[in-house]
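Have a look at this one before I ask anything.
Excluded from the complex is one protein chain; the other protein chains are retained at their positions.
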C-alpha cells in the first residue's frame, strides 16, 4: 500500500484550510466553496482508493505509518503515527464522503455570507482534525485531533459572533466538552503511567489483555475515558451543550453536531473496546447512561418547537443507542448505527437548512405548514430521512442498524456487582420505547410541517447544488442498510465481515468470561424480537398520525401548562440544575475571594464582640461593666493589631515572609 | 584569572548595591546592566559559556531594553527623584537592612562551605544543555512555553484594558 496516501488524506483539507485562512480577504465566495469542497472531495477519493486497497489485501494486518517522533523523555514517548484498519476505514469513509456532500451543499448555502472563507477554513480544518482523530494510532496523536475538533466546533458555533447568544452557546459547548477533555486526559495519563510510558493503542491493548494492568487501573482509565466520550457525545449529564450548539450555521450542525464530531466518543470506545470489556462495571454504566439518554432526549424532542432543536435532541437520542450498543459490547452495531445515523441525520439537517432558508429563517415548526406543495423534492428528502431516523421496517437503513442493536441487547446481561446482573430485557424494553418515541416525534414534525395550507410566504427555489447532496444522502439513508441484515430476513453481513479482522483480534485476545457475550448473529434471539422492533416505529407513526396528522386544529400543540413540559421544552431544566449546583457556588467562592474573607472575619469578629460587649454594658452596667469594658478594650486593641498586620502593603508582606524565613532558619540552626 | 573572578564578583555586588540606592530610574537600570554583564563574566568563569551568552543577550539585552522603554514612557522627572530622596531617608533603611543582614548571615552560616570544593574541569557547552533540554526536560520546556504564553496574554490583556478605558 502506498505510504503517502494516509498523510495526503489529512494534508489535503489542512492545506485548503491554511490557504482559506491566509487569503480570506482575497478569495471569492465561489472560489472558497470550490476549494473547500474540492479538497474534501479529493480526500474522499483517496479514502475510497484506500478502502479498495485495504479490502483487496489478502493478509489482515492493519496498515500503519509513523511520521515522526513527537517527544521522548525518560518515561514518555509519543509519536505522530497513523493506523488504517477496518474501524478507521469506516470512519474516514463517513467523514470524507458525508463531509464532501455537506461541503458541496454549504458552498451554495453559505454563498451570500461575507465570512464564507472563514467558514470554510474552519470546516476544512475540522475535517483534517477529525481525520487525525480517527486515524491516530497513538492516543496522544488522537488527543490532538480530539482537541482540534473541539476548537473547530467552538469556532463554528460562534460563527455569527455579532449575536452574543451565539458566542454564549459556543462558550458553553467549549466549557462542557472541556470537562470531558480533562477527564480524558486524566485517563490517558493514568494509562500511560501504568502501561510503561507509551500510548500506542496496540501497546495499551496488549498490556490490558496480558494482564499487565491491574483491574483498578483499567476500571479507572475506562471510567475517565467514558466521561470524555460522554461529554463529546453530549450524553447525560453533559447533554445541555448540543441543543444550544444549533446556533451555528446549518451545514455545521449537519457535519459536526450530527454526523461526525459527536460520534467521536463512540469511535473512541469502539477503538478501545478491549479496554472497556475488561471493566464490566463501566460497561454497565455506559449502557444505562445510553438508555437513559435516549429516553430523556426522545421525550424532550417530543415537546420542542424549533426544528433544529428537535433534530439536535434526536441526535442525542440516537447517540444514546450507540452507547447502549457499546455498553452491551457490540461495538460493530454501534459503528453501523453511527454510519447510518451520519447519513440520515446529515440529510435531515441539510433538508432542515433548505426549508429554513426558503421560509425566511423561521425555525418554529408551528409557523411552517403546508410546505409539501411548495417543495415536494425537499419534502421527499425529509421524509426519507425521517423514516430512516424512525427506522421504518425493511426499506430504511435506520431499521437495520437499530435492529442489530435491539436484537443483541435482549440476550445480554450487565454486571452490577459480583453475582448480581441487570437483565438485558429491561434495557431492551426501554430502547424499544425509545424507538416508538423516535417515530412519534419525527413524524409529529413531518405532519406539522408538510401537509395542509401554507402559513408563511415561501420564496425561491432550492438550488441544484443543494439538491444533489440531498438526493445522494437520501439514497444512502434508504439503501445504506442493505449491507447488513438480520438472519431472519436475509443473511447479509458485509459490514461485520469487513470489521472481522479487528473483531477477530479482540475475541481471540479476551478471555471468554470477561464478556458476557459477543452476540453478533441474532440466532439465539427469538424471531418476535425482530417483529417488535419493526412494529414499534410503525406504531409511533400511527400515533403521530392520530395526534397531529388527522385532527390538526385540535391537537396542534401538546398542552403547555404542565411545568415538566415547559422545562423540557426549553431544554433548560438541566441548565437550571447546573446553575444551582455549580455556577452559584463558584460565584459565591469568587465573591468570597473578592471580598477578602480574612479581612471580613477579623473586622466582623471585632465588631461583633464590641457590639456584644456594648450590649452587656447596657444591660448589666453594674456587675458586668468592668469585664465588658475590659473585653472592649482588648478586642479593640486586638483588632487594631490584626489590622496593622493586614494592611495590604506588599513590602510589609515581603518583610513578614523574610522574617518567617529567618525564624525558620534560626530554629533549624538551633535545633 | 583569579583576579578576573574577584573583580567581576566585586563589580556584581557593587552594581547591585548601586541599583537599590539610585534615585533616578535610568541610572538604576544602567547599573543593573553592569551587574548583569559582570554576572555573565562570573557564569563564563564557572564554565558555563552558554548561560553567560544568554545572560548578556536576553537579560542585559532584551529585558533591560524593556525597562528602558517603560521608563521612557513613564516620563519620570525631577519631582520623582525628589520623592525618592524623601522615601530613602536613613531611617527607612534600618529595618530592611537588618532583616537582609540577618538572612544573609544565616544563609552564610548554613551553607556548606568547603574551600577545596572546586568545580569540574571542563566546560558545559550549549550542546550539553540542548541535549538535556530536549531530552529529559522536554516537558519542562513545554511548561516554560506555557508560562511565557501566559505572560504574553497577561500583558496584552492589561494593555488592552487600558486602551478601552480611555
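Labels A and B are assigned to the chains in the order they are written; within every chain, residues are numbered from 1.
Here, a contact is a pair of C-beta atoms (placed from the backbone, for glycine too) under 8 Å apart; a residue touches a chain by one contact, two chains touch by 3 or more.
Here is the rule we go by: contacts and distances are computed from a predicted model.
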Should one name the undisplayed chain from "NADH-quinone oxidoreductase subunit K", "ABC-2 type transporter transmembrane domain-containing protein", "Alpha-D-ribose 1-methylphosphonate 5-phosphate C-P lyase" or "RNA polymerase sigma-70 factor, ECF subfamily" using UniProt, the answer is "NADH-quinone oxidoreductase subunit K"
Contacts of chain A with the absent chain, listed as residue ranges: 587, 590-591, 594-596, 599-600, 602-603, 606-607, 639, 642-643, 646-651, 654-655, 658
Mind pulling the chain B residues that touch the left-out chain? 1-2, 4-5, 9, 12-13, 16-17, 19-20, 25, 28-29, 32, 35-36, 39, 42-43, 45-48, 50-51, 54, 58-59, 62-63, 66-67, 70-71, 73-74, 80, 83-84, 87-88, 92-93, 95-97, 99-101, 103-104, 107-108, 111, 113-124, 128-129, 131-133, 137, 140, 144, 147-148, 150-152, 154-155, 158-159, 161-162, 165-166
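Rule of thumb we're sticking to: only the chains that are shown with their structure count from here on.
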Averaged over CA atoms, how far is the centre of chain A from the centre of chain B? Could you give it in whole Å? 50
Taking the touch rule as given, give the residues of chain A at its contact with chain B in the complex, in rising order. 71-74, 76, 655, 658-659, 661-662, 665-666, 668-669
Partner chain A, residues of chain B touching it in the complex: 95-96, 99-100, 102-103, 106-107, 109-110, 135-139
